[in-house]
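Yeah, one chain of the complex is gone here, protein chain that is, but the others are all in their spots.
== chain A ==
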Amino acid sequence: MGTALDVRVKRAGKVYRDGEILSGVVVITSKDTVQHQGISLTMEGSVNLQLSAKNVGVFEAFCNTAKPIQIINSTIEMVKPGKLPSGKTEIPFEFPLQMKGNKVLYETYHGVFVNIQYTLRCDMRRSLLAKDLTKTCEFIVHSLSQKGNLLPSPVDFTITPETLQNVKERASLPKFLIRGHLNSTNCVITQPLTGELVVESAEAAVKSIELQLVRVETCGCAEGYARDATEIQNIQIADGDVCRGLPIPIHMVFPRLFTCPTLETTNFKVEFEVNIVVLLHDDHLITENFPLKLCRM
């Protein structure tokens, strides 16, 4: 009857790194004594790959069934079969978060086609009459600071009708000059993306200027690969017809979970880009793309 199982890790942010010890408690609350066939705790980490719809046709035979890639998996038996007293029982546990060999502990990441997830699962096996109880709890892995110093790579940019590609009728474009810079395209994931942007002139009124953060996920296998770019978030930095010649700050915080340090493995890649999107009042949409390299320091 009201037996509840809960897994709690010690850190409020649930963030752990390679080499650290993951500790916490399993909490069992029950009104009555609990008969069980053993309680075990499993730590799992895996990469799930999925193919986007447009690629399914081509690769489905080979890749859509791509099995999750296991990163880490270990189980410990916490309690041998027996009885637990009524009330609240807390069983502490510790898991060393250590990779064997030269395997890498990828950072937690939730994307569309690539998902890297770590969970703690507690199982309480019980007799035939009662259902087994299971509780999972996600914890977050941050990779270690990357060795080697990160060189800032500032980018200056100028956008005019002439610099644009993919323009159908260049003549119909209103004249404009937008200048700016990103302080660095090599970004520390915990620090915001910063820079400045100046609308020096624009014939048409500006409607909005946005920063679009895009992930580029590549899933590949021997037969080929699929590359998909999807939007993570869109941050408006200017609303309305902004003052000409006045620098507007570019500032974007990288969202947690949905971004990770740029990742490149044999089977998949996760990369990030930022688009500066300028929307003019006559519905012209101007986009300037910048690949980013994210890392964790």
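As a working rule, contacts are C-beta pairs under 8 Å (C-beta built on N, C-alpha and C of every residue); 3 or more make two chains touch, one makes a residue touch a chain; residues count from 1.
We adopt the following convention: contacts and distances are computed from a predicted model.
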Answering from "Small ribosomal subunit protein uS2m", "Myotubularin", "Serine/threonine-protein phosphatase 2A 55 kDa regulatory subunit B" or "VPS35 endosomal protein-sorting factor-like": the UniProt protein name of the missing subunit is "VPS35 endosomal protein-sorting factor-like"
Which candidate, A:50, A:143 or A:185, sits in contact with the chain we can't see? A:50
Given that one chain is not shown, which residue among A:125, A:179, A:256 or A:269 touches it? A:256
Please pick, from A:19, A:174 or A:240, the residue that touches the omitted chain in the full complex. A:240
In the full complex, which of A:159, A:173 or A:232 touches the chain missing from this view? A:232
If the missing chain were put back, which residues of chain A would it touch? 11-13, 48, 50-54, 56, 110-115, 205-206, 209, 230-243, 246-249, 251-253, 255-256, 258
